[in-house]
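Apart from one protein chain that is not included, each protein chain of the complex appears where it belongs.
Order as written gives the chain letters A and B; numbering starts at 1 within each chain.
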Amino acid sequence: MVGLSVGEKHFIQGGIAQDLRTDGRRRLTYRPFNVETGVIPQANGSARVRLGGTDVIASVKAELGKPSPSQPDKGKVNIYVDCSPTAAPMFEGRGGEELSTELSGALQHCLLGGKSGAGAGIDLSSLVVVEGKVCWDLYIDGLVVSSDGNLLDALGAAIKAALTNTGIPKVEVAVGASGDGLPEVDISDDEYLQFDTSGVPVIVTLTKVGRHYIVDATLEEESQMSSAVSVSVSGQGRICGLIKRGGAGLDPSVILDMISVAKHVSEQLMNKLDSEISAAEACEEES
Amino acid sequence: MQEREEAEELVTPGEVLGKGSQVKAGRGAYFSPQNDTVYASLTGRRSLIPPSSLSSDQRPTVEVTGHSAHGAIPEPGSIVIARVTKVMARMASADIMCVGPKSVREKFTGIIRQQDVRATEIDKVDMHLSFRPGDIVRALVLSLGDARAYFLSTAKNELGVVSAESTAGATMVPMSWTEMQCPLTGQIEQRKVAKVAGQA
């Protein structure tokens, strides 16, 4: 890929300084996005989110497992992200692993909270079938199909949409199960439990270019960033996670300012996303 | 020539365009000697180009014009805009940015050799008094050069430096075909300046 020339760099930076970016957006405007749910019928839930030139797919698969001994009353959620070489030739072979690991880690931070599971966007205790014995393990897989910047926000949105789309089969525990062995369970084929995803946060990444910061940076704009702060904000306006990337240091007051801006932006994003998800769900039911 | 009326037609790769005895394969088409047939190799519109009256071969050429716009590629004879990256005693290297009015999509490097800087007194050229790294140069592609770079020439009045920054960081104003002046400091620097059309 051709690097940016001096003129192009000036153009991007100057545009951001004047609140008119190269694609005509303002600093705090998202690119138009499009949500499609149920794209992977084999999964329990899935969604594809297209944000400008960025295209990601998230899928949720549920398997019955055993809760960890330290937290018998909670299910387990795992998030993995893969970067497909279709997005950029440099992801070929093991080339995408570094970015995949970074994104997986960031999403785990933003959506799952700490080790104790406190502050998780998903209610982990709702995944338990029999305390200490059987629980649902959720495997959330993200796949980057095409990359044009702001992967984290897009993946966050796709995971939220996929979780909304997810149906977990209802499980009946056979009565009279013995005390120590694994209880027998009966998985229902037609009854599904839906998740309450109103608590799942959205992720807003503010990218600092020059003296200003922007949301939803494209690949070109990201190449000009000095640092980026990703804030995950829940529907109730609570901050669930925070990640800073990039080399340059930030003044603490700037960070606080960025968080409040992110919180404000997240409200609009959340509304937009919710309406897109419900539109996608309605569309899927029709077809 | 008899196929002139149905010349506007969309084809996909592998489609038969004609017999090898009747048409020649141009761009987006290929000739298979086994069965003497010309096939399309791209998706797009096919067109027939009548042979020039001078050539002995009187077969028309069939071409397929694809839709995907590939980046421009420098060819000998084309005028390019390049940015000087390195100036050495005998040559200067430059990155080609535009071919004619089109910008390139990949990186092409070019070399301006000492003897190709100007038309006269070619052995007395001092490269360091002709270009500086960062200068924007208009040049003519002489040849495909070696494996690494195209050979470029600025040996014409309208070729040479079209835009340059002074040490103070301002865009300099051309004074003559060998000098440019910085509007901030008034300092005069030596360049092989291009005479841009419409400029006195």
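Definition applied: a residue touches a chain if its C-beta (ideal position, glycine included) is under 8 Å from a C-beta of that chain, and two chains touch if they have at least 3 such contacts.
Rule of thumb we're sticking to: contacts and distances are computed from a predicted model.
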Among "Exosome complex component RRP41 homolog", "DNA replication licensing factor MCM4", "Rab GDP dissociation inhibitor" or "7759_t:CDS:1", the UniProt name of the subunit that does not appear here: "Exosome complex component RRP41 homolog"
Chain not shown, its touching partners among those shown: A, B
Identified contact with the non-displayed chain, of B:Gly20, B:Gly66 or B:Gly145: B:Gly66
Touch with the omitted chain, as defined above, among A:Thr22, A:Thr86, A:Ser126 or A:Gln224: A:Thr86
In subunit A, positions touching the absent partner: 39-43, 46, 52-53, 55, 57, 59, 61, 63, 80, 82, 84-89, 92-94, 139, 141, 143, 145-148, 219
Interface with the undisplayed chain - residues on subunit B: 10, 12-16, 28, 30, 32, 39, 41-45, 66-68, 70, 106-107
